[in-house]
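As you look at this complex, bear in mind that one protein chain is not there, while each of the others sits in place.
Naming follows writing order (A, B, C, D, E, F and G), and every chain is counted from residue 1.
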Amino acid sequence: MDRHRLKRILADVKADEITLDQALEQLKSFPYEAIGFATLDHHRSIRQGFPEVIYCPGKTDTQVITLLQSMAEKECPTLATRVSSELSDKVKKEFPEGKYNALARTVVLRRDLIRKQAGKIAIVTAGTTDLPVAEEAKVTAELFGYSLTPYYDIGIAGLHRLLDQIEKIDKADVIIVIAGMEGALPGVVGGLVGKPVIAVPTSTGYGTAMNGLSPLLTMLNSCAAGLAVVNIDNGFGAASLAHRILSNQ
Amino acid sequence: MDRHRLKRILADVKADEITLDQALEQLKSFPYEAIGFATLDHHRSIRQGFPEVIYCPGKTDTQVITLLQSMAEKECPTLATRVSSELSDKVKKEFPEGKYNALARTVVLRRDLIRKQAGKIAIVTAGTTDLPVAEEAKVTAELFGYSLTPYYDIGIAGLHRLLDQIEKIDKADVIIVIAGMEGALPGVVGGLVGKPVIAVPTSTGYGTAMNGLSPLLTMLNSCAAGLAVVNIDNGFGAASLAHRILSNQ
Amino acid sequence: MDRHRLKRILADVKADEITLDQALEQLKSFPYEAIGFATLDHHRSIRQGFPEVIYCPGKTDTQVITLLQSMAEKECPTLATRVSSELSDKVKKEFPEGKYNALARTVVLRRDLIRKQAGKIAIVTAGTTDLPVAEEAKVTAELFGYSLTPYYDIGIAGLHRLLDQIEKIDKADVIIVIAGMEGALPGVVGGLVGKPVIAVPTSTGYGTAMNGLSPLLTMLNSCAAGLAVVNIDNGFGAASLAHRILSNQ
Amino acid sequence: MDRHRLKRILADVKADEITLDQALEQLKSFPYEAIGFATLDHHRSIRQGFPEVIYCPGKTDTQVITLLQSMAEKECPTLATRVSSELSDKVKKEFPEGKYNALARTVVLRRDLIRKQAGKIAIVTAGTTDLPVAEEAKVTAELFGYSLTPYYDIGIAGLHRLLDQIEKIDKADVIIVIAGMEGALPGVVGGLVGKPVIAVPTSTGYGTAMNGLSPLLTMLNSCAAGLAVVNIDNGFGAASLAHRILSNQ
Amino acid sequence: MDRHRLKRILADVKADEITLDQALEQLKSFPYEAIGFATLDHHRSIRQGFPEVIYCPGKTDTQVITLLQSMAEKECPTLATRVSSELSDKVKKEFPEGKYNALARTVVLRRDLIRKQAGKIAIVTAGTTDLPVAEEAKVTAELFGYSLTPYYDIGIAGLHRLLDQIEKIDKADVIIVIAGMEGALPGVVGGLVGKPVIAVPTSTGYGTAMNGLSPLLTMLNSCAAGLAVVNIDNGFGAASLAHRILSNQ
Amino acid sequence: MDRHRLKRILADVKADEITLDQALEQLKSFPYEAIGFATLDHHRSIRQGFPEVIYCPGKTDTQVITLLQSMAEKECPTLATRVSSELSDKVKKEFPEGKYNALARTVVLRRDLIRKQAGKIAIVTAGTTDLPVAEEAKVTAELFGYSLTPYYDIGIAGLHRLLDQIEKIDKADVIIVIAGMEGALPGVVGGLVGKPVIAVPTSTGYGTAMNGLSPLLTMLNSCAAGLAVVNIDNGFGAASLAHRILSNQ
Amino acid sequence: MDRHRLKRILADVKADEITLDQALEQLKSFPYEAIGFATLDHHRSIRQGFPEVIYCPGKTDTQVITLLQSMAEKECPTLATRVSSELSDKVKKEFPEGKYNALARTVVLRRDLIRKQAGKIAIVTAGTTDLPVAEEAKVTAELFGYSLTPYYDIGIAGLHRLLDQIEKIDKADVIIVIAGMEGALPGVVGGLVGKPVIAVPTSTGYGTAMNGLSPLLTMLNSCAAGLAVVNIDNGFGAASLAHRILSNQ
Partner (left out) sequence: MDRHRLKRILADVKADEITLDQALEQLKSFPYEAIGFATLDHHRSIRQGFPEVIYCPGKTDTQVITLLQSMAEKECPTLATRVSSELSDKVKKEFPEGKYNALARTVVLRRDLIRKQAGKIAIVTAGTTDLPVAEEAKVTAELFGYSLTPYYDIGIAGLHRLLDQIEKIDKADVIIVIAGMEGALPGVVGGLVGKPVIAVPTSTGYGTAMNGLSPLLTMLNSCAAGLAVVNIDNGFGAASLAHRILSNQ
């Protein structure tokens, strides 16, 4: 029920076409979105030009392509994440103009519709194996319109590499720090700068890294107060959080 | 070595009191903070009037009181967290003018020195048992100078309680959402608003809540993209993260 | 906003005291429960005489007593669960007419207001140490108005004890089966009868019982298809689920 | 020993062909099922037309086909679950008239023999990736004879989608709610309706979803009292529980 | 229904007091134990003089004493395990003639009724902290009538202590080996002797001993093939298993 | 150093060819096995005709075949476990006369050399998916020379199937009970019979079966006192334990 | 059997008091330590003046005091660890001349007998709450005779504190680094210096620190290659490892 129908009920009451009780009855089953929609969904890209996102694992290739086709009609930038290389090939045939990032495992359609935003995001990684997650964060943040600077492969095993860059990193508005294995890098960065630090554990590493559980625990327990932690390998979530922070400034 | 000493070395070089090599030697062992201090510590309350924080568990009562006394001399607002009631009694004798919050288990000294900041923080809790963590976040955020609005006991078991308040909650700049047991509240809030949502799991609940592990996992896995998760019961960390976000706007 | 206020808006529209747009504006911020209340809360005891429940752990004694006092004014049966013996003593002073069950750690106020319901519930336990959970389920189910038959201490170590009673147990409409340690009893019962079996793991037992995790896993993995599992030690939840099943028949 | 043999013993006693003690001796080793069969197995589909179920993983393809062939002779509807696509192809050759659901990974033979039952079941899913589990539940419930309404892809990230449908969902007799990742949907539904809600965690999601452990914990710890939880991905178990509830009304 | 009642049914059939069909009907609800008792319970101490066992945790002091009193009337040896010192004091007042072992936390009543058995059991411990579990095993095994030799405090940190004794240990029929921390002792013993080795992990040790989980895993994974593992701290279970092995030789 | 060399040292002392101190020095570095070998290894198949065992995973195919060839020269029965089908094919070419069990994933060479032993072992399984583990236990036990009776697929979901067979099962000297999923079968059997029951958890089942952890915990926590538990899927270990028990009677 | 007895056997052989075969027989049951003692135990403080250690938890107060008394007779330095304050008071009465460290929870007897060793050990801690573990390491290392330098409270939250000291720390031969919460300090130190770094996780911290599991995982997964990790809170073990390293140089 939209604003239009709501108005008609009120007009009907006014015009005595329906009784008060009939109006009450209709309003009782008044669909939620009629009044709440704007509020509830203002965070959800209903405006033209804002990205839609499809998380691919668990969906069949056909489902993903159907979803992409329905997005294509809406004229909005669209992001698909965790795209397998098989799926990527199929999508490419359907959408040859899409942008493909093999490392990030992403597909972006209608990137031309993205509007630039003001905030600056630094993406810091500990090692080469964190790149896929970093690239997923990068693609996502670019889709939201932010400008990005990557600082890759400056983990704490060679602390000077980080210290050399920390002043530049601190110039960003939000810092995404991605690390696997011991996952100490976000805490070290968070101890050196006062900016919001978004910590992303990755599933890199030996046995007890436990598919990212070890760096996750490290980040949650960091003594650098106020780290924002997201789920393991969740580059998309990190960029989304950066967007929440930057879009409200 | 402070800026003063550094200048003297340079002056000595200039005045030929020391050779270039002697200067190099002195600079080689140049303590890190001499050059890095401003950068490294600008997030760390070196300006008069900024809070110092003491985490009490694992420290003896005597250690805590000694630390508080040394802070008292520095003329800065000071926060002690996780203060047991026994310790609280001892501190009260020493610092009768301190502010004590039994629920939050905090002591604040020199609250008069706090400077007001611009940002607004909403603190939302699912149930009554989340109050100690919420109060710790509240005391911490007040210490940083922010104005706060609490929305307590509006968990998802009675969804309308949340929906009634969501518009008001959405007026805050940062939203801290605290929940134990299933921990679904931050995800629901994060699905309704676009502001930064800081999710705090609490150790409330039956057996498999596992001292907060269950809500922690819920929050990390939320499909409301971009939740910022902090450690279990970490009200202090949540407020610190809010501060990182707000102080950089 | 209650039905009364909603009616007044409609009447105001009709009487031209407010314009359609003013009415729309008021309805837009119309509190959710005004329209949704009946639907959303019909499971929530808004009718006179239906129980309210207070889960005590994590609440201060004063909070619990305040809550009980506010319930007392509403003239409805009230249940407090996980009441420590200290709290129980305090409550007794305030509400001497309450019903106290030390084993179940419950307090019930205004039991006279309970209305009898049609369903029959069997409560089966494996051993003596499961009694507190069983009694919590029993007190809760009685509060909902159901008649109960307890079959205590008939675990599978002496299978004939169970087999002797199984025919009688099968006469109940819903069967709550409570077990710690290995937790196999619900699966055995579920293999013998076709009635809904609610499985409750308890935190009884040696080391690897892991505070109920072992029987919980057993129950979730039971090859007796269709067991309904609730949380560890959650007698209240089991009775609530029985109520969901029976109140919809 | 069947009823026939039992009768003969009694007749022999009566006819003095055996002494009382001889009869006692024979009865002592009286096989359990002779007397207990009807009782013990009345839940087990011994009546013509009731389904038999084969869980395929861990069985060789040959074992599964042999089992299906023996069922085919019994003239009863038969369900095979978790059928791999390889196995599915082999079964299709043997039973071309069977009904195959690739998403649900099920095969149903002799669906024509199913008898319609009275109960209505709603199946609610949070996202597209929960479909295989939902379809397994759907196929199973249809096999038990119930009519079903699917409400797919209405997770809490877009709460209004759920709220729009909740009234219709509440018209079902039993509600199966399936969710992965954070797994909060069953708790939200359970907070909105009073019907029996069967919560099924799925193994969808990022790192710490831990193959379904995260939503499982969420569901067990839900503050919506009285959720019935089944094992991870256990669509079959959920439908079986629905059958236990509905067949006893 | 006892043997007596069963005989009467047969007699009634014979005397034509009831028809065959009436007899069949009565036999159909024939309680299980009537025919199955001897079989099902022959392992369960129905013979005069065999021990009864009460596991105390989770039982109230009153429950334990009531159970002990009912045992006292049956004239059989009785063992209570995990008796707290408070409970022990209460029991002592009631049963001053009982045997109390503070280390094992056991009470034994009517030890005079124990019958000596043939088997020899060696109890080996790694360290002093394993003594309570060892003593529980010892008291239990003595109750079953076996003769015991303790080999305490010969863990693998000083391997020669074990090697000195291994030949004597190997003379026992069953060897119970108790160890906490790393839990390697049972595997070493099992590698040196061919006798049945019952491995008991204890909850001794530093952080990652995890209340016995670490030695439990060690024992389950021992490359000394054929260790029999029981639950953490389960001295009673180890002795019971020894009894199962020895009583069947 | 063998017995021979030891004797020569003593002879040399006697003959004054070496001094007492020289003898002492030689004895100090006296290799352990010289004196200890018989004792230490009497459990280890040094006698002609006793089986050797090779656990294949983690070994290259070449390593396994080399080991088998060296065994072949020793003229003793040899068992290889966890043989992949690829490895099996390679071994078959080398040892066409070997006995291959595809379900058990075993190869046995020189089965003709096995000596019959007295003990009887029953192998009980809950379901079809437990067969590979059961067959591994069966092959191993046959290799040790024992006669076996399998009771397959009599899990507790249809309790009467077990009860029908329990008397026969109880005639064995040792009972191996194998179950996955909930793993309750060994506890039920252990509650019905007094014989040694060896419980083997299998990695069968849905999500929270956790690759056998769930039935493992069930078996460790069984209230049927005195179950002997072995590692997950460890059919070989179960048979080895049976051998320890039976070979010492 | 000591060296003395061994010599007598040889002498008896020589003197023809026993035959070669009798000697062989005696040697076969020759206790292990007789020949192996020097080898096996050279690491075990058999020389006068070397420390004995008693780990107190799990031992009764009486057991500890008895052990201390037997040590006192041996005239060697003795260390008791994890001494509760109650036990400490009792020990003090018995051994007033002992050295008590309340923070480390240690008692040292006969410290005067310690011999100085050459190596230098640095003990680095992240925070104040790591002090008890650091002090246990310190007391232990001093007992072994090493000279120590403590660097307390220089965790990575204020990185410059560490960097200021790192050159001095690097002058030690072995570095023990102790940290709780996130546990990143040892990895940072290990990345800055090439000396052996012994990493000790402590059980300090919030919820997911999980009693030290989080820093333990961090240290095991450190990308600073070659950290030596010991158990949680195991200050004694860290110092023992330092001793192993230093005593072999």
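In this section, a residue touches a chain if its C-beta (ideal position, glycine included) is under 8 Å from a C-beta of that chain, and two chains touch if they have at least 3 such contacts.
The structure presented is a predicted model; accordingly, all values stated were derived computationally and were not measured.
Of the chains on view, those touched by the hidden chain across the whole complex are A, B, E, F, G. When the full complex is taken into account, the listed residue touching the unshown chain is F:N234, out of F:T125, F:T208, F:N221 or F:N234. Set against the missing chain, the residues G:C76, G:L148, G:I166 or G:M181 yield one that touches it, G:I166. Screening G:T78, G:T106 or G:N231 against the full complex identifies G:N231 as the residue touching the chain left out.
Mapped onto chain B, the interface with the missing chain covers residues 3, 6-7, 10-11, 13-14, 16, 20, 23-24, 27-28, 30, 32, 35-36, 38.
Even with one chain removed from view, chain F keeps its contact list with that chain: residues 29, 31-33, 36-37, 40-41, 44, 55, 57-59, 63, 201, 203, 211-213, 216, 231-234. Chain G meets the missing chain through residues 36, 39-40, 42-43, 53, 163, 166-167, 170, 173, 192-198, 216, 220-221, 225-232, 236-237, 239-245, 247-249.
In this text, only the chains that are shown with their structure count from here on.
Touch-path distance (fewest steps) from chain A to chain F is 2.
Of the two chain pairs examined here, D-F and A-G, it is A-G that is joined by more C-beta pairs in contact. Between the CA-based centres of chain E and chain G the separation comes to 38 Å, rounded to the whole angstrom.
Centroid to centroid, with C-alpha atoms defining each point, chain B and chain C lie 38 Å apart.
For chain D, the set of residues that touch two or more other chains comprises 29, 32, 36, 40, 127, 158-159, 163, 167, 192, 206, 208, 213, 216, 220-221, 225, 231-232. Touching chain pairs in this entry, ordered by label, are A-B, A-C, A-D, A-G, B-C, B-D, B-G, C-D, C-E, C-F, D-E, D-F, E-F, E-G, F-G.
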